[in-house]
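To start, the structure itself, in structure tokens.
Note that this complex is displayed minus one protein chain, with the remaining chains in position.
== subunit A ==
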């Protein structure tokens, strides 16, 4: 049988929104701490996120999924969260980053479970992205 399109679309849309938001968080943090000693570390983590975002952009086009209509909101909210946590100092910035990464990780794991439960073969390609 074919793939479950609505599930795929939701997964791609949500994950894309998440990666987009994560990118904006790092952008916000860099705006505040970019010139401090922890700047290079944040920049490196940001570069990784840019990669993730690109992956989901590609998936979005390949599967013809529409992006979330809330993008402008995530744009601002992410940036504010990043900048806000950075203004608390480097510990604040790191705590924010850790929290975000942990929740993304949990989220992806449950999505992987969903796809595998349904049919690992069908979704092999998508699962490899995770």
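Rule of thumb we're sticking to: contacts are C-beta pairs under 8 Å (C-beta built on N, C-alpha and C of every residue); 3 or more make two chains touch, one makes a residue touch a chain; residues count from 1.
Following the convention adopted for this analysis, contacts and distances are computed from a predicted model.
The complex appears with one chain absent; UniProt names that chain "Ubiquinone biosynthesis protein" among the candidates "Ubiquinone biosynthesis protein", "Dynein axonemal intermediate chain 1 isoform X2", "Signal recognition particle 9 kDa protein" or "Leucine-rich repeat-containing protein 49".
Contact with the chain not shown here comes from a single listed residue; of A:45, A:83 or A:115, that residue is A:83. Within the complete assembly, A:32 is the residue of A:11, A:32 or A:115 that touches the hidden chain. The chain not displayed touches subunit A at residues 1-7, 9, 16, 28, 31-32, 56-57, 60-64, 66-67, 69, 71-72, 79, 83, 87, 89.
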